[in-house]
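Of the protein chains in this complex, all but one are displayed in their positions.
The chains carry the letters A, B and C, assigned in the order they are written, with residues numbered from 1 in each.
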Amino acid sequence: MRVGIIGATGYGGAELLRLLNHHPHVTDVVLYSSSKEGMNIHETYPHLATIYEKSLKALTIESLTEEVDAVFLATPPGVSAEWSKAILQSNCQVIDLSGDLRLNSRKTYSEWYKREAAAEDLIEEAVYGLTEWNREQISKAKLIANPGCYPTATLLGLAPLVKEGLVDLHSIIVDAKSGTSGAGRSASMMTHYSEMNENFKIYQINQHKHVPEIEQQLREWDRNVDTVTFQPHLVPMVRGIMATMYMTAKREMSEKELREMYKAAYAHEPFVRIRPEGQFPATKEVYGSNFCDIGLTYDARTGRITVVSVIDNVVKGAAGQAIQNFNVMNGFEEGMALMNVPMYP
Amino acid sequence: MRVGIIGATGYGGAELLRLLNHHPHVTDVVLYSSSKEGMNIHETYPHLATIYEKSLKALTIESLTEEVDAVFLATPPGVSAEWSKAILQSNCQVIDLSGDLRLNSRKTYSEWYKREAAAEDLIEEAVYGLTEWNREQISKAKLIANPGCYPTATLLGLAPLVKEGLVDLHSIIVDAKSGTSGAGRSASMMTHYSEMNENFKIYQINQHKHVPEIEQQLREWDRNVDTVTFQPHLVPMVRGIMATMYMTAKREMSEKELREMYKAAYAHEPFVRIRPEGQFPATKEVYGSNFCDIGLTYDARTGRITVVSVIDNVVKGAAGQAIQNFNVMNGFEEGMALMNVPMYP
Amino acid sequence: MRVGIIGATGYGGAELLRLLNHHPHVTDVVLYSSSKEGMNIHETYPHLATIYEKSLKALTIESLTEEVDAVFLATPPGVSAEWSKAILQSNCQVIDLSGDLRLNSRKTYSEWYKREAAAEDLIEEAVYGLTEWNREQISKAKLIANPGCYPTATLLGLAPLVKEGLVDLHSIIVDAKSGTSGAGRSASMMTHYSEMNENFKIYQINQHKHVPEIEQQLREWDRNVDTVTFQPHLVPMVRGIMATMYMTAKREMSEKELREMYKAAYAHEPFVRIRPEGQFPATKEVYGSNFCDIGLTYDARTGRITVVSVIDNVVKGAAGQAIQNFNVMNGFEEGMALMNVPMYP
Partner (left out) sequence: MRVGIIGATGYGGAELLRLLNHHPHVTDVVLYSSSKEGMNIHETYPHLATIYEKSLKALTIESLTEEVDAVFLATPPGVSAEWSKAILQSNCQVIDLSGDLRLNSRKTYSEWYKREAAAEDLIEEAVYGLTEWNREQISKAKLIANPGCYPTATLLGLAPLVKEGLVDLHSIIVDAKSGTSGAGRSASMMTHYSEMNENFKIYQINQHKHVPEIEQQLREWDRNVDTVTFQPHLVPMVRGIMATMYMTAKREMSEKELREMYKAAYAHEPFVRIRPEGQFPATKEVYGSNFCDIGLTYDARTGRITVVSVIDNVVKGAAGQAIQNFNVMNGFEEGMALMNVPMYP
């Protein structure tokens, strides 16, 4: 298959290139960029020299139709809403890494994203690409709304408990921490090295766009899920997300019971690893890989459950999960191009 | 006054030296160390060369009595329990930076610290040194149990809300993040650079020694406070603590009301700064200083309050607050040796 | 004295504020900014809240004349060249932290800075503010060209050897490493966190503006000094410079002889510390302080001397040395506001 990447000069695009280089069924990768048309990709990413020496093309529907069979949109808000319909009509698969098509409610979208939502029919066609829990639908889809980085870590960590009805649905609090790569490649004061090293920040308190995405999916699993408190923080590191999640248990339970439930839920999932008792994951233990590692515990003293979920935000939280969905859509083995071992140290 | 530092080669000791260098009423500092007796302090801390060129002495009660008027214990668990009584009897003030004397209940101490508690009378004599809320007692004390780093950030952040009775006392969750200096100077796998950089970790889940300290003080303010969930994390940075605290509000409130309440509570406190609406503190903004900066918000959507409190764990969370207490005990101006501006960037 | 800071919102300006806060003879600090007039300084620097709560003023010569007795220019290239003459005429001392007035040759300036040099008479009036070696002239000056960060570390490290004529003057190579704060507060791709953490870069090879500054001063000490090779590198840290300097010795010598020579040269200097045999300085050992720490060795095997010099680029490399010069100009004790202990860890 020939695949295209729109927004190839961002971090999502670069990571797609890193991973797709090893995909046995991808014969060609075409790079599109609106801002850097004509530039060779290794000029902006010297690490790709001798591996990808190709020019960035301007995007037109005509060229796209001729050149590629599937396209990854690693683009800012608005691009997918504008282009996806035409691309689909040209019979090309679309995996959208932006947030444009994730929310079912156009009203909710415009409240949180502060911009107009995509067209209703486009939103309806889009399948939410949380691979582990939506595989069936993804396998038949032409258009994927690839999950956000925080929602991926959060939802994989909460799914078994919410689906089993074991927690107070009014009690969910998510304290999330991310490396800076999630903020993209554009330089800003927020992620300026001198302002970020030896520093730990909280940001977008009560206002992060990923809140409605998390709530929407949780309510798919149990419609009684209440509002969720979610606060994101910025860690002085480049890659990695940890979501620490707090819930009140509906009843007493043993650690073992809790763990077995998670192990059962993810028994056949190659990319979700449940940690043994007393062990909790650190972000580096999934560095560069498509894994989501989960640790959990029930505290009899407080009656609360704490779930800790870590991912590499650029892989499982973006490019990796996108390729995982691409594999499912096309009937390829799900782990293709994704089996790399975490880089440690 | 002549002051002694026991445990001068640890980070707490080094920070006391940094700050006390500018104290107008401290005429002499004597350094004690059990492990490095005879060594000159600048051999283990070259940054102190030409500033402190003095040998570490072995500790004996006799020498202590002759040499100093007040002593800071920056020591591992057990040292204070063993030595404080004798030191007090020699008519010397004691500010204990260890956790030995913080918990009123010997039983609770042994449960969380996994060792026997100090003698009952010693614990009773010790005054908990959370300066902003215990100034009166501290001013009359001879023996201070200096608060832990996490409790300092947490308690200063929670005090007004708990005292005013505005939150559900069963709902308190503290997600805390610290730099590595809190783990001390001894090398370990946990804080090995190659294992810690580009990494974010959670540790001592449900088991951190600071949990009972936090609960004890909260119950001083309102005896109905329930168990608190507290999870500490390790950030790839050296200095700084952020405590992100979650509570359910008992009733609706405006942001303004909440903020005014905090501003009133800390109106006369030189080291507590309440951030204006929409602004939350980052750890670097108190780097190297004795400030505790607090941001807060009420989310009408979820009915929850989020309070964010940051300190420099080595200053306000240890050596700085110890000197603050030393000043109060001796009737000095409270900010003496502590007025340094945060170092930024 | 009343002092003004022009360019108060940059890192140099912020550091001047941090240090001047403790200066006993500075009664008032007035902040000027062309880009952020009217803003309160703590809005852009929340760490200064409650310490400096003052508005940034637009700069006019009239107001300056009335308001201040001395002014620090922490400004981009060109500002000093434009304003210094008028400020001097209003009888106000000027300490210029920019590079505008450091080079005696206007031609050399324009070659390296790629812009026109300041007026000849202004350059002539400016005294190069390498305090330790130019104290006499500084004490009589009205206008100081404060040295660059790299030249400060380099020149203090090379001075004794060059002045004593012990090294081959054709053999000097300086491999310099700096934290990111030297690049200023403006966000850029170069210092974007995601591009800089876990990364080590070389930049401006053979072209750094500090090369002619280093050569000019070395030739003041020995006019036979040849061109110097100087390559700067960017370290994933915020503060600190290390200059590793290589020279061929003219004759064999003992380590002891070399060290004694340096100790003698800096015997009366409070801010230069020579390390004992076998010990070399790390940048953190001068963090936040005005020290320059120097380690050195002669290798009989190769016949080469290696000198290692470290400073905090924001203090001794900028704001600290500027205040040191300000003190000398006004007959104050040289260490006023500069005696803070390095922050470690």
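By definition in this document, a residue touches a chain if its C-beta (ideal position, glycine included) is under 8 Å from a C-beta of that chain, and two chains touch if they have at least 3 such contacts.
Here the structure is a predicted model, which is why all the values come from computation and not from measurement.
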Where the missing chain makes contact, among the chains that are shown: A, B, C
Residue in contact with the excluded chain [from C:Leu48, C:Val238 or C:Met261]: C:Val238
Residue, one of B:Gln89, B:Gln137, B:Ser194 or B:Gln279, that touches the chain absent here: B:Ser194
Residue of C:Thr283, C:Asn325 or C:Asn340 in touch with the missing chain, whole complex considered: C:Thr283
Missing-chain contacts mapped onto chain C: 173, 175, 177, 179, 194-195, 197-203, 205-206, 226-229, 231, 233, 235-240, 242, 244, 246, 280, 282-284, 287, 295, 297, 299, 301-302, 304, 306, 308, 310, 345
Interface with the undisplayed chain - residues on chain B: 11, 179-181, 183, 185, 187-189, 191-198, 236-238
Touching residues on chain A - with respect to the absent chain: 11, 14, 17-18, 21-22, 45-51, 181, 185, 197-198, 238-239, 270, 273, 275, 279, 281, 284-289, 293, 314, 339-345
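Criterion: only the chains that are shown with their structure count from here on.
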Cα-superposition angle relating the copies chain B and chain A, to nearest 5°: 180
Distance between chain centroids, defined by C-alpha means - chain A, chain C (Å): 46
Geometric centre distance via CA averages, chain B-chain A, whole Å: 39
Junction residues of chain B - those touching two or more other chains: 197-198, 238-239, 284, 287, 345
